[in-house]
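Read the structure below first, then the notes.
Missing here: one protein chain of the complex. Every other protein chain is in place.
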Amino acid sequence: MKKEVEQAFRSALEQYEQQIERTTARFPERRDVFYSTSKAEVKRLYTPIDVEEIDPLEDIGLPGSYPFTRGVQPTMYRGRLWTMRMYAGFATAEESNKRYKFLLQQGQNGLSVAFDLPTQIGYDSDHVLAEGEVGKVGVAIDSLKDMETLFDGIPLDKVSTSMTINAPASILLAMYIAVAQKQGVSKDKLRGTIQNDILKEYIARGTYIFPTAPSMRLITDIFAYCSKEVPSWNTISISGYHIREAGSTATQEVGFTLANGIAYVEAALAAGLDIDSFAPRLSFFFNAHNDLLEEVAKFRAARRLWARIMKERFGAKNPKSMMMKFHTQTGGSTLTAQQTENNIVRVAIQTLAAVLGGTQSLHTNSKDEALALPTEQSVQTALRTQQIVAYESGIANTVDPLAGSYYIEAKTNQIEEEAMDYISRIDDMGGAPRAIDAGFIQREIMDAAYQYQLDIEKGDNIVVGVNKYQVKEPSPSGLLRVDLSVGDKQKEQLKALRAERDNQAVERALEKLRAVCRSDENVMPVIIEAVKTYATLGEITDVMRDVFGEYRQSVII
Amino acid sequence: MDRGKRWRERRRIAKMITAVENALPGHEQILQEIYKKTGNAYVIGITGPPGAGKSSLTDALARGYIEKGLRVGVIAIDPTSPFSGGSILGDRIRMNELSTHPQMFIRSMGTRGQLGGLSAATHSAVMILDACGADVLFIETVGVGQSEIEIVKLADTVLMVMVPGLGDDIQAMKAGIMEIGDVFAVNKKDLPGADKTKIELEAMLSFLPPKEWRPPVCMVSAMYKEGLEELEVAISEHRKFQADHGRLEQRRMRNAQEALLAILRDKMVLRVKSDDRYEELLQRMMEKTIDPYEAARQLMEGLDSCSED
Partner (left out) sequence: MQRPIRVLVAKPGLDGHDRGAKVIARAFRDAGMEVIYTGLRQTPEQIVAAAIQEDVEVVAVSILSGAHSTLLPRIKELLKEENADDMLFVAGGVIPDDDIAFLKEKGVAAVFTPGTPTTLAVEFIREHVKR
């Protein structure tokens, strides 16, 4: 601010403060202290003084340029809207295939595959631990055959596919590549993402298989393989979504996610990869939570912090290595089982947060998700929410519209600082894997989660329909049910598969896999060979379990 | 009834432990019946700082004993909150697969407001598992506070588990704590600094007053199953040493005394607290019209003249 203007402003501010004292003496504010969802204090007013240290070029900058605070592309949504990518998949490959075709028809432009728990944990549908779980939270994939059914009639050179798969990511990616080959689509045409983020599994999501070191090896093998063979593929989606869902604050979401990102980068560098060869394909996955303004600041802070880390800490030269591209999902844990119509409103607000925050792709939850997997109708509404925001709200017509807001810029700074603080502490512990072993990250999250629950029960945190404005409701009806026969169907198909395929070829491929796992050769080629023999997911994972061992969970409550 | 058969009656064993832990009616008879049958189990106390991997190491060692055909019991003790009276007992998690093994019995216990020292309940639980067939018993405590020292009064061998990266914590560990260790294990030996930890430990041990038994320092990894045989050997060597020098008898005598004192302590406190004058004397202490020694003397008199109820 100009000097004279500043003087005048400061004195006006003093008068305002005095006025506040008088006003609040007669009309106290609703609370003594106001907090964001993340228990960060929110001041009454933010002014130019809160942002006077900020350099409009160095700190905020311009979209498409370092440090990318305002977005990773120069034109952002004016050039192309974010990808509307709805996570889907349940029961069998056939039914999921139908749902994908429906969504593509309805205007969705990317596929997002949800796998069932046995698949995510490397168990075939006939494994004893798979009992009752087959097809429940996603599609059951036991072998390449199921994968072929899943993408039947869907041209893999025309869609981009995101697969939420972590511990066995190498195997599912291998299957995707094999399906594409059968369609006549070469690897270099494939576009998509695999989540492939094992550290957050240990922290918050639980679908781990192997211990840390071999898991990191599998991840860096995928980085190396794809950088040469599948160059348009995003090899990891470093996730904060689940960390937030587990109860963390916004700053923890950024701090812990980026700490994990740092661990992956360090692992890749240790494996001999050049930073600019894999970093451009790293992507992130965040949560869009309730506190609209805090969330927007969070996304901007994350982008800037990652850019700075990549440039200053890791010496990346290619600007693409410094750009944080991310997918967002609206926060599932914010949805209520009571008065589910209200969830549509929550999701709309969260959509605004993600879009104003500059996300590259977005999944919006359906209103019935606190109860079951969504019906076709409710998924449609969730998709329409994105489309209405895109075409009717105007917020996609100018880039990073909230920039310059005193609150948003001050908050962006604050989140960046606090996240960096967490990263430093984790560095001191020897990095994210060690911090996870020590339980530090889990404990922080658990404390935040518990505090959140206490605040709700005390009434400090209002959740409309749950602890305020409750109504007596009839039981919800029309929910999606996945029936148990899915498990039986899959089991039968497995039997048939094992009878039809060339079991000797399977044996040979698995032996080759075992040898490669023991060596330091890249596993991807031999996994692709194995899936082509129709070796099952469970058979392949069992070989790996044998060589790598299994992860033992830590207990942090 | 043979020990193997008794071991299989898990519900019965579990209920006996509950009865003595809560002084339920009939608990004294339970102890009377089983006490004669104790003395067969070898008790290994495991202690060390949080995060050292005690539970994982217990699990790894237990597997070894189970494979040899032995029956293994584990009592895992975690602190009870002094405020709420509740606790979260999570040590079982590390021993998940073994928990269904017929040779294994795992019981979690909270310290339950025991002011220093292990509770009478812990002593009794050890006796019950011993009498009901345990060949080896692991008692696991959190290595902070009094219970880690007290464990020596209950165990035949005390295994102290350390972990690299705790750095100054070895220096900071009070000598008293180090003295109780019969065998030391540096767990997570794959981590950087493991050798340094071993050297620091050995240095610290050399400063302690010399004993006939020189505690060995074993490098182990519970996760990767390394160094476990050496550790088992160290434990059995300690056992042999004690047997050869009559130490085991001495030790068990001392442990028996501890058990007796613990039970006496519990009973006395209970009796005293139910004395009518207890609250009144406390009040007078607050008003400074009586000092704690006088109050205690008066309550003791009350005990003498009290008859058995």
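Order as written gives the chain letters A and B; numbering starts at 1 within each chain.
Just so it is clear, a contact is a pair of C-beta atoms (placed from the backbone, for glycine too) under 8 Å apart; a residue touches a chain by one contact, two chains touch by 3 or more.
Given the structure is predicted, the values throughout are model-derived calculations rather than measurements.
**Student:** Sort through A:V5, A:I20, A:L129 or A:V345 and give me the one touching the missing partner chain.
**Tutor:** Checking the options A:V5, A:I20, A:L129 or A:V345, the one contacting the hidden chain is A:L129.
**Student:** Write down which of A:P118, A:G261 or A:G331 is the residue touching the left-out chain.
**Tutor:** From the options A:P118, A:G261 or A:G331, the contact with the absent chain belongs to A:P118.
**Student:** Can you tell me which of B:R92, B:K196 or B:R239 touches the chain that was removed from the display?
**Tutor:** B:R92
**Student:** Can you name the residues of subunit B that touch the chain not displayed here?
**Tutor:** Counting over the whole complex, subunit B touches the hidden chain at residues 10-11, 13-15, 17-18, 22, 80-81, 84-90, 92-93, 96, 99-100, 105-108, 110, 112-113.
**Student:** Mind pulling the subunit A residues that touch the left-out chain?
**Tutor:** Touch set of subunit A with respect to the missing chain: 117-118, 120-121, 123, 128-133, 136-137, 201, 204-207, 245-247, 333, 336-338, 370-373, 446, 449-450, 453, 456-457, 463, 466-467, 475-477, 479, 481-482, 484, 553, 555, 557.
Methods note: only the chains that are shown with their structure count from here on.
**Student:** Take the average of all CA coordinates in subunit A, do the same for subunit B, and state the distance between these two points in whole angstrom.
**Tutor:** Whole-Å distance between the two chain centres: 45.
**Student:** Which of the residues in subunit B come into contact with subunit A in the complex?
**Tutor:** Those in contact with subunit A are residues 51, 56, 88, 90-91, 93-94, 165, 192, 223-224.
**Student:** Which bits of subunit A are touching subunit B when the two form their complex?
**Tutor:** Per the touch definition, subunit A meets subunit B at residues 211, 430, 434, 438-439, 549, 552-553, 555, 557.
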